[in-house]
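One protein chain is absent from this view; the other protein chains keep their places.
Our next item is chain A:
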Amino acid sequence: MCSEPAAPASMIRARGLRKSFGDFEAVRGIDVDVRRGEAFGFLGPNGAGKSSTMRMVAAVSPVSGGELRILGMDPAVDGPAIRSRLGVCPQEDTLDTELNVRDNLYIYGRYFGMPKKEVRERVDELLEFVQLTDKADAKVEDLSGGMKRRLTIARSLVNRPDLLLLDEPTTGLDPQARHVLWDRLFRLKQAGVTLVITTHYMDEAEQLCDRLVVMDKGVVAAEGSPLDLIREHSTREVAELRFGVAAEGGSHEAIAEKVADLGERVEVLPDRLLVYSADGEEVVAKTVERGLRPVATLVRRSTLEDVFLRLTGRTLVD
């Protein structure tokens, strides 16, 4: 019955992809390739164009310019066929709060044209997978935030998608709920599902993504694996120096000048200085030798947050 094309090399292929809302350009010409079986991330702050990109990839929002192919098909022509093979976990839970947990999944499966018996079996399987079997008959409004997210993920899997789109999957969850969710997503990845994740949490991107693009103001600022991006755009370690500004008799900017030669570069944040160097301990030691007295110091490995800061001059959550 279906005339789908042979498995494409790229699950998602975008060239010069644009999205405008009136005069505002949310996405300003991005190139992206997502390969089968990988976990691909869009990392960037709020307003970077991640969600607009995601809505175009979900074959819901029409493309304003450029080229987009999802599973080898054009969303403008084959939207329903594309969506039948996608799973979408939106940023905001769109569960029917008046239905119970099981009915939310069952009804959703029916939208895909799945036979009743098959959906029922699938629902039991998914409830087990997201650890909600004992909540099957509970109302959605009685679930915790983490449970609702897991239910939304279960719902997005009901049609056994080739490609799972997760828009800010753990925003608003407590740390424990985030780890439970990451574990489930990691299992999906191992089962061969291609994941596309947008997030403004760098730890989430590092945990889950094989490859990612850093987005800022509607464009791709950098692309690569988390490790490659860190190697390319940052140093091995970072020394974080916090000063009681009044006591040092100067602003953070003034102090930054005094330690500038200790690392490859220095970033001035409102509450601290970041000195990028291969040896963070040495930076701290030399800072103290120069008579500067930081009230707190921390030496850590570089993260994607540092990459983002380097590329855009801003922090991810601002």
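FYI, a residue touches a chain if its C-beta (ideal position, glycine included) is under 8 Å from a C-beta of that chain, and two chains touch if they have at least 3 such contacts; residues count from 1.
Here is the rule we use: contacts and distances are computed from a predicted model.
The unshown chain of the complex is recorded in UniProt as "Transport permease protein", chosen from "Fe-S cluster assembly protein SufB", "HPt (Histidine-containing phosphotransfer) domain-containing protein", "Transport permease protein" or "Alpha/beta hydrolase".
From the set A:P90, A:P226, A:G263 or A:P294, the residue in touch with the chain omitted from the display is A:P90, counting the whole complex. Among A:E67, A:E98, A:E264 or A:E281, only A:E98 touches the chain that is left out of the view.
Interface with the hidden chain, as seen from chain A, comprises residues 1-4, 21, 58, 60-62, 73, 77-81, 83-86, 88, 90, 92, 94-99, 103, 106-108, 110-114, 118, 125, 129, 155-157, 159-162, 187-188, 191-193.
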